[in-house]
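Yeah, one chain of the complex is gone here, protein chain that is, but the others are all in their spots.
Note that the chains are named A and B in the order they appear, and that numbering of residues resets to 1 at the start of each chain.
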Amino acid sequence: MAAQLSIDQSIAEQASAVGHEIYGLIERLYPICRSITGPGLRASIAMLREIVPLEVDEVPSSTQVFDWTVPPEWRISEAYVEDPGGKRIVDFSRSNLSVVSYSTPIDTVMSLDELRPHLHSLPERPDWIPFRTSYYTPNWGFCLPDRVLQSLSAGKYRVVIRSSLAPGSLTLAEHLHRGATPDEVLIFAHTCHPSLCNDNLSGVAVATYLARFLSERPTRYSYRFVFAPATIGSIAWLARHEAELSRIRYGLVLSLLGDAGPFHYKLTRKGDHEIDRALRHVLLTQQREAKVLPFSPWGYDERQFASPGINLPVGRLTRTPNGEFAQYHTSADDLGYVSPEALGESWLTCLRAMEALENNVRYLNLSPKGEPQLGRRGLYRSTGGYQNIPERQFALLWVLNQSDGQTSLLEIAERSGLSMHLLASAANDLERAGLLQAISDRATEQGGQDGDGATTPS
Amino acid sequence: MAAQLSIDQSIAEQASAVGHEIYGLIERLYPICRSITGPGLRASIAMLREIVPLEVDEVPSSTQVFDWTVPPEWRISEAYVEDPGGKRIVDFSRSNLSVVSYSTPIDTVMSLDELRPHLHSLPERPDWIPFRTSYYTPNWGFCLPDRVLQSLSAGKYRVVIRSSLAPGSLTLAEHLHRGATPDEVLIFAHTCHPSLCNDNLSGVAVATYLARFLSERPTRYSYRFVFAPATIGSIAWLARHEAELSRIRYGLVLSLLGDAGPFHYKLTRKGDHEIDRALRHVLLTQQREAKVLPFSPWGYDERQFASPGINLPVGRLTRTPNGEFAQYHTSADDLGYVSPEALGESWLTCLRAMEALENNVRYLNLSPKGEPQLGRRGLYRSTGGYQNIPERQFALLWVLNQSDGQTSLLEIAERSGLSMHLLASAANDLERAGLLQAISDRATEQGGQDGDGATTPS
Partner (left out) sequence: MAAQLSIDQSIAEQASAVGHEIYGLIERLYPICRSITGPGLRASIAMLREIVPLEVDEVPSSTQVFDWTVPPEWRISEAYVEDPGGKRIVDFSRSNLSVVSYSTPIDTVMSLDELRPHLHSLPERPDWIPFRTSYYTPNWGFCLPDRVLQSLSAGKYRVVIRSSLAPGSLTLAEHLHRGATPDEVLIFAHTCHPSLCNDNLSGVAVATYLARFLSERPTRYSYRFVFAPATIGSIAWLARHEAELSRIRYGLVLSLLGDAGPFHYKLTRKGDHEIDRALRHVLLTQQREAKVLPFSPWGYDERQFASPGINLPVGRLTRTPNGEFAQYHTSADDLGYVSPEALGESWLTCLRAMEALENNVRYLNLSPKGEPQLGRRGLYRSTGGYQNIPERQFALLWVLNQSDGQTSLLEIAERSGLSMHLLASAANDLERAGLLQAISDRATEQGGQDGDGATTPS
C-alpha cells in the first residue's frame, strides 16, 4: 500500500492550537486592501509564502483566458467624500470596503442628488458597510453605513478617488505537495476579497495550514493548493493549466470556515462522485447538524470547475453558506465573526476528509470462505455469549465481509455507519494478520502502462 | 430550432375567458343522452365539430377489434316505471341516468319483488341517481334516488323501456394539428358518458378548446386529439390505427377537469417517461397540492394504451381522481359541480404541459470552459457583491452549466426547480447571443434517414 494519512487522536488534539495560528494569520491579512489584481493581493500572497512555499504566476493584463480578458491592474491610494461642511463622511483609510472595488479615479464636487447613485448602503443593517465591486464596467462608488447616508443633507460634496487602472498583472499562487502517486487533489481558495474574514481569509488561511501540515507527511495522493481571485482567477488558472487538468482526481473549494455554524458540503455537478461520498460520510458521522447541499451553478469557483468544458469534480466545504448569514459581504464579517476554535475544527475536518479519500482503497479478503477465526489471531475476545460486541470488532467483521476486491472502504463506511478512521485501522490490522490484501489501481500506481484502469492485487 | 410553443403571461390571462367558453360547450352537451354508440354520441361529436374540424370514423357493429366485438347500436326513445297507482316513479325524460345504459326493451307489469333486482340506488346518498351500464350482458334496469326506492309499496308496477339494439355503428372522431415534425402527441377524451359533467364533458370540452388554440399556432410536435367511447372506443381506435401508432411519442388522457380539486397526474406504466417527468414538473412547480399518482391498470383509457401489446406511454391528467369524490357516476356530477374557473385553469395547465414538452430540447454550450462573460453581452448586472441574484440570471447559469449536449431542458428544470418557461426563455437569449446551440434529433427532424436516433448540432 502507498502511504496514507491517518488522522488519529494526537492530531485531533492539535486542532485548537492550529486554530489559533490560523486566526493569527487572518489577523495579519485582514487590514490589507485586496482586489482581483493589485498590490494588496500580491502582499497577501507574500504573507502566505512565509508559511508554505508558493509558486507565483503573474498573468499580464489583457491576457485572453477562455472567454475572458485579464483586466488592468487596480491600485488605490486614497479615497473620501467630504460633506458640505468639509467633514469626511466616507474615508478609505478607515475601511477598505468604503470604495467600490475597481472604482475609476475621480476628483470633483457634486450635489448630493448627483452623488447618491454612487453611494451604497444596507438600510436593513444601518451600521454596516456593504462590499460592492464593478470589475468589468468602468464606474466608481462608495459604500457606507446607512445611518450615515440618511444623515446627509443637501449641498456640495467633495468626491475623491485616487486610483489607477493600468496594465499590470493578476497574481496566482500555488503549492504542490507530492504524494506517492501523481493523482492530484485540488484545494482552491479565493484570495480577492478585501477586509472580510470569513469570506475568504478563513478559506485562504485554513488551506495554508493544511498545506503546511501535509508538507511533513507522506501521502497517497498529491495535493495542489491554488490561491487565486474568484472567477477571473480560477478561469485564468484553468486556462493556463488546461493541459494538466487530467491529473486532478477531484477537488475542494474552501471558504467560510471561521464561523460557528455547522458544516455544509456542496455536491459536485454529478453529485455522486467519490469526493461527494467521502465528504458526506465524514461530515454526517462527525456532526449531526452538518448538511449536504445540492449542486447549483451559483456560489464560488466550483462554478468554473463544473463548467461543461472543464468538468472537474470539485465540491465545496463551508460552514454557514453564503447567502445564509447577514454578515456576508459586509463590514460585519470581521475578526469578531470568526474564531480560532471554529477555524481549528475546520482544519481538522478537512484533514478527516483527506484521510477518508486517502484510505478509500479496495481490499481482497484472503480467507473469504466463512469468517476467519479472529480469536486465535488475538483480534476477538475469547468469552462468547454477550449481547453486544465492541465497535472495533464490528469494523473487523465489516471489512472482512465486504472485501471482495470490488468494494471500497468508503462504501463499507457508508453501509456500516462506521468511521473511515476506524475501518482503515481495522483494515491495517487485518492486513498485518495476513487476512487482507489491498487492491491497487495499476494504471495509477504502477505507471499507467496498461491504461485501462484494470485492478489487481498489489 | 423547430417552432415551439411559448405560453406567456398574455395567454395565461385568457384562461378565464376560455374557461367560460368551455363551460358553455358543456352546458350544450349536458342534456344529450350519450352511450358507447348511438345518436346521442353522434350529436355530441357534431357539436364539437362546430369548434374544430373533426374526422369521423363510424365503426360498424360486429366489427372485431382486437379481443372485442363492436356491439349493436343502442337507441332509446322512452322509459318509465309506474307504481300501482299509475304514478311515474322513474322517467327517462327527466334524467337520462334513469335507465341502465344499453337496457334491452321491455313492456310489462310485475310485482315490486320481481322489479327490485332491476332497480339501482345509492342508500348513502338518498337523493342522487347512480349511473349504471350493462353493455355486454343483455339486461335492463332503472336508476333512481334511494328515497324514492324506499317509499315504494307492494303491488303491480308497469315497466316500459322503448329501446333497440340493432346493427349500426360506433362513432370515433379525431382532429390532427400538424407541427414541424411528424412525431405525435396523443390527447384522448372519452365521450360515452351521458349527463355527467366532470366525467367526462370536462375532458371532451377542454380537449376541444386545446385543439382550437393550437390550430392558430406553429408547434414542434403534431397533436392528435381523439374523441371516443371508453374502453371499446379506445380499443376500436387502436385496432384501426395499429400500423400508425409508432408515430405517437406519448399521450395524455384528459378527464375530470372541471372540479375545484387539485391536479392529479397518473403516471404511465413505466412511470419515468419524458411525459411523466414533464407533467410532474409542471404540476408541482405550479400547485403545491398537486399530486402524482402511481400507475394502475384501473381508471380510464390509459389502461388500453398501457396494455403490453400496445405499450404507449400515455399518462392521465385529472383534478380530483375518480373514486375520490362522492359525485362520481351520479346525478350530482352536474353543471353545478364544474366551474368556468376550474376549466380555464385546466386548459392553461395542459398548455403549460405542452410548452414543457415542446421545449424539452438538449443544448450545447458553445463557450463551455468556465462561465462565459455574460456582463459584456448585457446578460448580467454590472455591480457585484450582492447577497442574491435574480431568478433570470440563475436560469442563464443553469442552462450554460448543464448544456453538455446530453442534458435536456426538462432535466435542467428538475435539477434547478426553475420553470420550463423561464429556462426556455433563457435558452433563447443564450442562443441569440451565440453561446448555445440546440441539438436536434436527426432521425426525427431531418427525415429519419439515419434511423439510429443519433443526435448532432442542428
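To be clear about the criterion, a residue touches a chain if its C-beta (ideal position, glycine included) is under 8 Å from a C-beta of that chain, and two chains touch if they have at least 3 such contacts.
The structure presented is a predicted model; accordingly, all values stated were derived computationally and were not measured.
Enquirer: With the full complex in mind, choose from A:Glu78, A:Glu244, A:Glu324 or A:Glu371 the residue touching the hidden chain.
Expert: A:Glu371
Enquirer: For the full complex, which residue in B:Gly309, B:Gly336 or B:Gly378 touches the chain that was left out?
Expert: Among B:Gly309, B:Gly336 or B:Gly378, only B:Gly309 touches the chain that is not shown.
Enquirer: Among B:Trp74, B:Tyr135 or B:Tyr250, single out the residue that touches the unshown chain.
Expert: For the chain that is not drawn, the touching residue is B:Tyr135.
Enquirer: What does the interface between subunit A and the hidden chain look like in terms of residue numbers?
Expert: These residues touch the chain not displayed: 365, 367-373, 375-376, 382-389, 394, 397-398, 400-404, 415-416.
Enquirer: Extract the touching residues of subunit B with respect to the undisplayed chain.
Expert: Touch set of subunit B with respect to the missing chain: 65-68, 100-101, 130-137, 139, 141, 231, 234-235, 238-239, 242, 269, 294-298, 303-304, 306-311, 322-323, 328-329.
Rule of thumb we're sticking to: only the chains that are shown with their structure count from here on.
Enquirer: With chain centres defined as C-alpha means, what is the inter-centre distance between subunit A and subunit B in Å?
Expert: Those two chain centres are 52 Å apart.
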